[in-house]
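First the structure, then my questions, so here it is.
Left out: one protein chain. Kept in place: all the others.
And now, chain A:
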Amino acid sequence: MVAFVELDGVGMTFRGRTGAYEAVRDFNLELSEGEFFCLLGTSGCGKTTVMNMLAGFDTPTSGQIRLEGKPVRGPGADRGVVFQGHDSLYDWLTARDNIAFGLRLRGMGRGERRAIADRFLNMVGLKGQGDKHPSELSGGMKQRIQIARALANDPRMLLMDEPFGALDAMTRAVLQGELSRIWSENRKTVLFITHDIEEACALATRVGVMKRGPGGTLKAVVPIDLPFPRERTSDAFMASFRQVHELIHAEIHPHA
(Lines give C-alpha, C1' and ligand atoms only; values in the text may rest on other atoms or scores of the structure.)
Protein backbone atom coordinates (compact mmCIF):
# COMPACT_ATOMS: atom_id res chain seq x y z
CA MET A 1 0.00 0.00 0.00
CA VAL A 2 1.28 3.45 -0.96
CA ALA A 3 1.58 6.05 1.78
CA PHE A 4 -0.49 9.22 1.41
CA VAL A 5 2.60 11.42 1.46
CA GLU A 6 6.12 10.10 0.98
CA LEU A 7 9.32 12.04 1.41
CA ASP A 8 11.96 9.72 0.08
CA GLY A 9 15.59 10.57 0.79
CA VAL A 10 14.86 14.26 0.25
CA GLY A 11 17.73 16.72 0.34
CA MET A 12 18.01 20.41 -0.40
CA THR A 13 21.20 22.33 -1.01
CA PHE A 14 20.93 26.05 -1.71
CA ARG A 15 23.63 27.51 -3.90
CA GLY A 16 24.33 31.18 -3.39
CA ARG A 17 27.15 33.64 -3.85
CA THR A 18 28.59 32.67 -0.49
CA GLY A 19 28.74 29.00 -1.49
CA ALA A 20 26.47 26.02 -0.99
CA TYR A 21 24.29 25.50 2.06
CA GLU A 22 22.82 22.10 2.75
CA ALA A 23 19.54 22.88 4.50
CA VAL A 24 18.05 19.38 4.49
CA ARG A 25 19.81 16.01 4.15
CA ASP A 26 18.30 12.58 3.54
CA PHE A 27 14.86 13.38 4.96
CA ASN A 28 12.53 10.37 5.07
CA LEU A 29 8.91 10.50 6.21
CA GLU A 30 5.61 8.87 5.39
CA LEU A 31 2.29 10.43 6.33
CA SER A 32 -0.96 8.50 6.33
CA GLU A 33 -4.22 10.08 5.30
CA GLY A 34 -6.05 11.96 8.03
CA GLU A 35 -3.16 12.40 10.44
CA PHE A 36 -1.99 15.64 12.00
CA PHE A 37 1.78 15.63 11.82
CA CYS A 38 3.77 18.32 13.61
CA LEU A 39 7.31 18.89 12.40
CA LEU A 40 9.19 20.36 15.33
CA GLY A 41 12.65 21.83 15.30
CA THR A 42 14.89 24.67 16.35
CA SER A 43 15.27 27.66 14.06
CA GLY A 44 17.48 26.93 11.07
CA CYS A 45 16.89 23.16 11.22
CA GLY A 46 15.30 23.10 7.77
CA LYS A 47 11.69 22.44 8.76
CA THR A 48 10.32 25.26 6.62
CA THR A 49 12.45 24.03 3.72
CA VAL A 50 10.79 20.63 4.05
CA MET A 51 7.37 22.29 3.89
CA ASN A 52 8.36 24.48 0.94
CA MET A 53 9.45 21.40 -0.98
CA LEU A 54 6.21 19.58 -0.23
CA ALA A 55 4.26 22.69 -1.22
CA GLY A 56 6.22 22.77 -4.47
CA PHE A 57 7.81 26.19 -3.89
CA ASP A 58 11.28 24.63 -3.84
CA THR A 59 12.46 21.61 -5.82
CA PRO A 60 14.54 19.10 -3.84
CA THR A 61 18.11 18.71 -5.06
CA SER A 62 17.93 15.00 -4.20
CA GLY A 63 15.27 12.41 -3.43
CA GLN A 64 11.61 12.54 -4.29
CA ILE A 65 8.33 13.70 -2.77
CA ARG A 66 5.09 11.94 -3.68
CA LEU A 67 1.49 12.78 -2.83
CA GLU A 68 -0.80 9.78 -3.29
CA GLY A 69 1.90 8.10 -5.34
CA LYS A 70 2.35 11.03 -7.75
CA PRO A 71 5.60 13.04 -7.66
CA VAL A 72 5.17 16.64 -6.51
CA ARG A 73 6.02 19.13 -9.24
CA GLY A 74 5.37 22.74 -8.32
CA PRO A 75 2.57 24.19 -6.23
CA GLY A 76 -0.98 23.01 -6.76
CA ALA A 77 -4.51 23.21 -5.41
CA ASP A 78 -4.22 19.73 -3.84
CA ARG A 79 -1.97 21.17 -1.12
CA GLY A 80 -3.43 24.14 0.76
CA VAL A 81 -0.88 26.34 2.53
CA VAL A 82 -1.28 28.56 5.58
CA PHE A 83 1.62 30.98 5.82
CA GLN A 84 3.29 32.31 8.95
CA GLY A 85 2.70 35.99 8.22
CA HIS A 86 -0.60 37.37 7.04
CA ASP A 87 1.12 39.06 4.09
CA SER A 88 -0.37 36.34 1.91
CA LEU A 89 -3.91 37.73 2.25
CA TYR A 90 -5.22 39.98 -0.51
CA ASP A 91 -5.66 43.42 1.05
CA TRP A 92 -7.93 44.65 -1.74
CA LEU A 93 -10.45 41.86 -1.21
CA THR A 94 -12.91 41.41 1.63
CA ALA A 95 -12.48 38.54 4.06
CA ARG A 96 -15.20 36.65 2.18
CA ASP A 97 -13.57 37.21 -1.22
CA ASN A 98 -10.22 36.15 0.19
CA ILE A 99 -11.76 32.87 1.34
CA ALA A 100 -13.51 32.39 -2.01
CA PHE A 101 -10.38 33.20 -4.03
CA GLY A 102 -9.59 29.59 -4.94
CA LEU A 103 -13.22 28.97 -5.94
CA ARG A 104 -13.11 32.05 -8.17
CA LEU A 105 -9.98 30.70 -9.87
CA ARG A 106 -11.98 27.61 -10.77
CA GLY A 107 -14.71 29.73 -12.32
CA MET A 108 -17.37 29.00 -9.72
CA GLY A 109 -20.38 31.36 -9.81
CA ARG A 110 -20.73 34.25 -7.40
CA GLY A 111 -23.70 32.91 -5.43
CA GLU A 112 -22.19 29.49 -4.87
CA ARG A 113 -18.85 31.05 -3.91
CA ARG A 114 -20.52 33.26 -1.37
CA ALA A 115 -22.41 30.38 0.22
CA ILE A 116 -19.24 28.30 0.60
CA ALA A 117 -17.18 31.23 1.86
CA ASP A 118 -19.82 32.04 4.48
CA ARG A 119 -19.83 28.44 5.66
CA PHE A 120 -16.06 28.61 6.21
CA LEU A 121 -16.31 32.04 7.83
CA ASN A 122 -18.64 30.43 10.37
CA MET A 123 -16.31 27.48 10.81
CA VAL A 124 -13.40 29.72 11.82
CA GLY A 125 -15.63 31.79 14.10
CA LEU A 126 -15.87 34.92 11.97
CA LYS A 127 -19.58 34.90 11.26
CA GLY A 128 -20.74 38.32 10.08
CA GLN A 129 -17.16 39.62 9.46
CA GLY A 130 -17.12 38.71 5.77
CA ASP A 131 -17.37 42.26 4.43
CA LYS A 132 -14.31 43.51 6.32
CA HIS A 133 -10.94 43.94 4.68
CA PRO A 134 -7.80 42.34 6.14
CA SER A 135 -6.57 45.72 7.41
CA GLU A 136 -9.65 45.88 9.63
CA LEU A 137 -8.96 42.50 11.23
CA SER A 138 -6.63 41.54 14.09
CA GLY A 139 -3.65 39.24 13.62
CA GLY A 140 -5.57 36.25 15.00
CA MET A 141 -8.54 36.94 12.73
CA LYS A 142 -6.25 37.16 9.70
CA GLN A 143 -4.85 33.71 10.47
CA ARG A 144 -8.42 32.42 10.77
CA ILE A 145 -9.09 33.83 7.29
CA GLN A 146 -5.99 32.09 5.96
CA ILE A 147 -7.14 28.76 7.40
CA ALA A 148 -10.64 29.26 5.97
CA ARG A 149 -9.19 30.22 2.59
CA ALA A 150 -7.09 27.07 2.43
CA LEU A 151 -9.94 24.80 3.57
CA ALA A 152 -12.62 26.36 1.34
CA ASN A 153 -10.57 25.26 -1.66
CA ASP A 154 -10.95 21.66 -0.40
CA PRO A 155 -7.31 20.54 -0.80
CA ARG A 156 -6.16 16.97 -0.27
CA MET A 157 -3.93 18.15 2.56
CA LEU A 158 -3.01 21.24 4.54
CA LEU A 159 0.49 22.63 5.04
CA MET A 160 0.89 25.09 7.89
CA ASP A 161 4.13 27.01 8.45
CA GLU A 162 4.15 28.26 12.05
CA PRO A 163 0.73 29.85 11.45
CA PHE A 164 0.40 31.06 15.04
CA GLY A 165 4.04 32.06 15.53
CA ALA A 166 3.42 35.79 15.37
CA LEU A 167 0.41 35.82 17.71
CA ASP A 168 0.28 36.59 21.42
CA ALA A 169 0.11 33.60 23.78
CA MET A 170 -3.61 33.93 24.56
CA THR A 171 -4.73 34.21 20.93
CA ARG A 172 -2.38 31.38 20.03
CA ALA A 173 -3.96 29.04 22.59
CA VAL A 174 -7.46 29.92 21.40
CA LEU A 175 -6.55 29.31 17.75
CA GLN A 176 -4.83 26.03 18.59
CA GLY A 177 -8.09 24.90 20.19
CA GLU A 178 -10.11 26.00 17.16
CA LEU A 179 -7.75 24.30 14.72
CA SER A 180 -7.94 21.10 16.75
CA ARG A 181 -11.75 21.24 16.66
CA ILE A 182 -11.85 21.92 12.90
CA TRP A 183 -9.41 19.09 12.24
CA SER A 184 -11.43 16.70 14.41
CA GLU A 185 -14.45 17.51 12.26
CA ASN A 186 -12.92 17.16 8.78
CA ARG A 187 -9.81 15.01 9.39
CA LYS A 188 -7.75 16.60 6.64
CA THR A 189 -4.15 15.46 6.55
CA VAL A 190 -2.03 18.23 8.07
CA LEU A 191 1.67 18.93 8.10
CA PHE A 192 2.19 21.58 10.74
CA ILE A 193 5.56 23.30 11.22
CA THR A 194 6.38 24.70 14.65
CA HIS A 195 9.15 25.29 17.16
CA ASP A 196 6.71 25.26 20.09
CA ILE A 197 6.74 21.91 21.96
CA GLU A 198 3.44 22.53 23.73
CA GLU A 199 1.75 23.48 20.47
CA ALA A 200 3.02 20.31 18.81
CA CYS A 201 1.86 18.09 21.70
CA ALA A 202 -1.55 19.81 21.80
CA LEU A 203 -2.31 19.42 18.10
CA ALA A 204 -0.48 16.44 16.67
CA THR A 205 -1.22 12.78 16.30
CA ARG A 206 2.53 12.40 15.70
CA VAL A 207 5.41 14.79 16.36
CA GLY A 208 8.54 14.62 14.25
CA VAL A 209 11.61 16.14 15.91
CA MET A 210 14.31 17.44 13.61
CA LYS A 211 18.06 17.53 14.13
CA ARG A 212 19.82 20.87 14.12
CA GLY A 213 20.84 22.38 10.79
CA PRO A 214 22.71 22.49 8.53
CA GLY A 215 21.79 19.22 6.92
CA GLY A 216 18.64 18.97 9.02
CA THR A 217 16.91 15.65 9.05
CA LEU A 218 14.35 13.75 11.09
CA LYS A 219 15.71 12.65 14.47
CA ALA A 220 12.71 10.85 15.95
CA VAL A 221 8.96 10.53 15.59
CA VAL A 222 6.83 10.52 18.73
CA PRO A 223 3.19 9.39 18.54
CA ILE A 224 0.89 11.41 20.80
CA ASP A 225 -1.88 8.99 21.59
CA LEU A 226 -4.20 11.28 23.52
CA PRO A 227 -7.85 12.07 22.86
CA PHE A 228 -9.04 15.49 21.63
CA PRO A 229 -9.62 18.06 23.03
CA ARG A 230 -6.42 17.72 24.97
CA GLU A 231 -6.05 18.53 28.62
CA ARG A 232 -2.72 20.34 28.80
CA THR A 233 -2.33 19.89 32.54
CA SER A 234 -2.98 16.15 32.53
CA ASP A 235 -0.20 13.75 33.51
CA ALA A 236 -0.39 12.00 30.13
CA PHE A 237 0.09 15.30 28.29
CA MET A 238 3.00 16.20 30.57
CA ALA A 239 4.62 12.86 29.85
CA SER A 240 4.44 13.46 26.09
CA PHE A 241 5.72 16.98 26.56
CA ARG A 242 8.70 15.71 28.57
CA GLN A 243 9.49 13.07 26.00
CA VAL A 244 9.53 15.58 23.13
CA HIS A 245 11.30 18.14 25.27
CA GLU A 246 14.20 15.78 25.96
CA LEU A 247 14.61 15.09 22.26
CA ILE A 248 14.64 18.75 21.30
CA HIS A 249 16.72 19.80 24.33
CA ALA A 250 19.62 17.74 23.05
CA GLU A 251 19.46 19.79 19.83
CA ILE A 252 19.46 23.13 21.65
CA HIS A 253 22.32 22.21 24.00
CA PRO A 254 24.28 19.59 22.09
CA HIS A 255 27.30 19.63 24.42
CA ALA A 256 25.48 19.81 27.75
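We adopt the following convention: a residue touches a chain if its C-beta (ideal position, glycine included) is under 8 Å from a C-beta of that chain, and two chains touch if they have at least 3 such contacts; residues count from 1.
Convention: contacts and distances are computed from a predicted model.
Visitor: Since a chain is absent, check the UniProt entry for it and pick the matching name: "Ion-translocating oxidoreductase complex subunit C", "Acyl carrier protein", "Serine protease" or "ABC transporter permease".
Guide: "ABC transporter permease"
Visitor: From the list A:Gly11, A:Gly102 or A:Pro163, pick the residue that touches the absent chain.
Guide: Hidden-chain contact among the options goes to A:Gly102.
Visitor: Any idea which of A:Gly85, A:Gly125, A:Gly139 or A:Pro214 touches the chain not displayed?
Guide: A:Gly85
Visitor: List the chain A residues touching the unshown chain?
Guide: So the residues of chain A touching the missing chain come out as 55-57, 74-77, 79-81, 83, 85, 87-92, 101-102, 104-106, 133-135, 149-150, 153, 155.
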